[in-house]
Structure formats: structure tokens, C-alpha cells
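In this view, the complex is presented without one of its protein chains, the others remaining in place.
Moving on to chain A:
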Amino acid sequence: MPIDVKIKKGLKLNLKGEAKNSIEQAQKSKTVALRPSNFHSLVPKLVLKEGAKIKAGDEVFFSKYSDKTRVVSPVSGVLKEIKRGAKRKILEVIIEADDYIEYKDFGSMNPLESESSLVKERIFSTGLGIFLNQRPYNIPADADDTPKAIYISAYDTAPLSASHELVLKDKAEYFQNGINALTKLTGGKVYLGVDKQSATFLKDVQNVELITISGPHPAGNVGTLIHETEPMNRGERVWTINPEDVAIIGEQFKTGKYNAERTVVVTGSAAHENNRKYFKTIIGSEVKSFLTDFEDNSRIISGNVLTGEKIESDGYINFFSNTLTVIPEGNEYRMFGWVPFKDNDIHSASKTSLSWLFPNKKYDVNTNLNGEERALVVTGEMEEMMPMDILPMQLLKACMAGDIEKMENLGIYEVVPEDFALVEYTNTSKIEAQEIIRNGLDLMITEVG
């Protein structure tokens, strides 16, 4: 019997600009970029110099603090440029891609019939380990750890997000193979969260503990699933991984090739309708290779509107992103916008707008802050967006104060920034809740480890 996770608190945000359910091959991206900042806290050590010839699967850089945390090239080609910032910090490693990808051959391996240690060794030595993220802190998994469980959420409840089911439809076999490999990494269970409503093939996946999810966002967040099944305690480690990356692992074990294919969905009201669909491309590819038709003065977000990162139209999509959201910028003034019950076309979870009368209305959102940052005054609204048994305002205040003991007591290990995305969205005082949590987690890393 699957575990049933039903969430009541949270918010289902209906936005305009949904994508069609069709998948297309994107134009070939001439270059791809690997950005160390996509792997939080990772300090890269380069193994290659500019001009080096590489195959897909060749190591590009590894973590200064753990040489088993490796990032490998998603394409074959020439290492074109290493972009550095202040203090020679590596910002981007840009690889010029060949027309036809040449793969490094890792040989095939059947994870179910192999020793656990060999499976783990292969995952980390061939750069697949970078897909695994560790909770607490949401940082790259440490190869020397054995997590108490591994969590995969194949139901993204965030607004305008990709359907994992659609993306993985043709890769069911690889996905299963990837799951088989993951079971060798943990002494505990591998959890797979799926939408309770849909009759997806994901419900038939073997060797997992199935979680059926229902309720508004953040029901599908991994943090919610962990909290509802095996909540994190001090000192424990859990790994998480995106479903598409499970399939990449499965394919590499099967074929011996690191096929870094990424299906990205283009969504958002500022992307033109004919551009809003799924594109098959490569991890880290140029945004312009699939985003061709969009409004001026819009924001391009690698990821969803709640947690994504702002990128430029000539930039590259983030390593983990499977969504590219384009929404209008909101850099305009709005007269008397603070009057209650005015401007009801802007969504509000608060009842000081009439938008709650139309729960199914789809909203055209922009990036306006709709106010200014203020001291925290209103209480009770954060709790409405927090399905976990965590006191959100108190935890945020503990993080702001840098009170480590209090942060620990109030459950900092159980959360990552994305769990506070809705708190940030609905907050009357416009505080940057996700950044506060991220800073709190970073403080915990340095002080507690």
C-alpha cells in the first residue's frame, strides 16, 4: 500500500501561460555552460585547461573538499572558456559542443546484481553523484555518507512546472534501472512521490516506497514528503534527486553512456504561445536554443516563479532546471494600489483583495513587489503556507538572529529555502524568506557541519 500524503495548508496558484503537452527537439546548443554556483557550497577545482578536447562524461571539475564530488561534461567538444569573477572565482565553464556527441564509454552494469559498494563507486566516480543532493542544507551529497533514505518527488506542485510524467514517459525502463541503482546507496528506503490523481506509470515502479500526494503546493516538495514520512533529526542525512536525473543514472548503467539529455518546458505568459512547449535539449544549454519567441521587458527564470533563478536571454539554463518561465517585468507604478479591494486582477492569498472569490481564475503575474519591505507585523499568515509542524516566523527570526541553538530546536534541518517560497510570496512585509533560510543553513554548515 502506498503512503498517502494529504496536505491542506499551502496555496494552489493558477497562472496564465501554461505549456502545451508536446515535446519537440530543440535546436542544437552551440555551447553549454557548467556553473559551479548551481551546486551550493561547492568550491570547484578544475581538471582541464582551456582548449582541452573532451568527451561527454569526461570530468570537468571536482569539489575542493571532496574529490568524489565530480561534475562531468554533458557534451563532447572543446573547453572554450573559463569565466572568472572577483578573486578569480570560477563563474562558468563554457564548452563548445561537437555536432555529434562522442560519449565516454563507462561499460554497462546491472545494479541489482552488483555489490552496493561497486554501484556507489560507479555513481560517484563517473560524475552521477552530483545529481544527488543532501538534506539537511541542500548541498551536493557526500560520497562518504550513507543516507537513511532517498527521496524523489515526481509531482511538482509549483505553478507552471513541468510534468515529470510526460518527460519520463519514454524512459520508464531507464528510470526503473536508476531506481535500482539508488536502492544500493541507502540502508533505508527509496521513496517516490507521485500525484495521487493521475494513473501514471510511475505508480508501477518497483523497489520504491510509493507516496501518493494530494493537496496544494508545497505538497510535492521533497521537504514535505520527508516531514510526512521520516522527519529529519539532528545528525541524520537524507539524499534527494530529481526524477529525470534518476533516468540519466539508469541509462548510464545500461548503456555505459552519460546521456545528459534534459527536457525543458517553456512556460509563462511572456513567452509566446507557439514557444510554450517541451524541448529536448542538453543540461546547461543556451537559453536561446529553445526560447525564441517572447515579449520585451520580461524576466527569464531558470526554474519556476517561486524558486527559480533570474537569467539572461543569452545565458544558459541551470544544471537542475527543467522549467524555463518567462513573465513580464513589473517595473511600473500603480496608482493607489494599496487601497483594499482594488486591483483584484493581481492575485492575493489575503482576503484584503477579492481575488479569493475566484479560486479557479488564472492570473497574469509580473515581478512587481506590490509594496515595499517592512518590519514583520502581521502574524498567522506564514502558518497558512507551512504544512510542516514548524513555526515559520519563529524559525525565520532565529535565522535572522543567527541563534544556532534555536534554529536547531525549531527544525532548521527539516527545511530548505524552497519550503519557504510560499511564505515569501504571501508575506505582507515582503521579506526575503528563502534568502534568510539559505543564510541560516549556511551558518549551520560552518558552525555544525
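To be clear about the criterion, a contact is a pair of C-beta atoms (placed from the backbone, for glycine too) under 8 Å apart; a residue touches a chain by one contact, two chains touch by 3 or more; residues count from 1.
Note that contacts and distances are computed from a predicted model.
J.: Would you kindly match the missing chain to its UniProt protein name, picking from "Na(+)-translocating NADH-quinone reductase subunit B", "ATP-binding cassette domain-containing protein", "Aldehyde dehydrogenase family protein" or "Glutamyl-tRNA(Gln) amidotransferase subunit A"?
T.: "Na(+)-translocating NADH-quinone reductase subunit B"
J.: Pick out which of A:Ile23, A:Leu391, A:Ile404 or A:Leu443 touches the chain that's been left out of the picture.
T.: Within the whole complex, the residue contacting the unshown chain is A:Leu391.
J.: Could you tell me which of A:Gln206, A:Asn274, A:Asn360 or A:Thr379 touches the chain that is not displayed?
T.: Residue touching the absent chain, from the options given: A:Thr379.
J.: When the complex is taken as a whole, what residues of chain A touch the one chain not shown?
T.: 231, 233-234, 236, 299, 301, 305-310, 325, 327, 329-340, 343, 346-353, 355, 365-381, 383, 389-391, 393-394, 409-411, 417, 421-422, 424-430, 432-435
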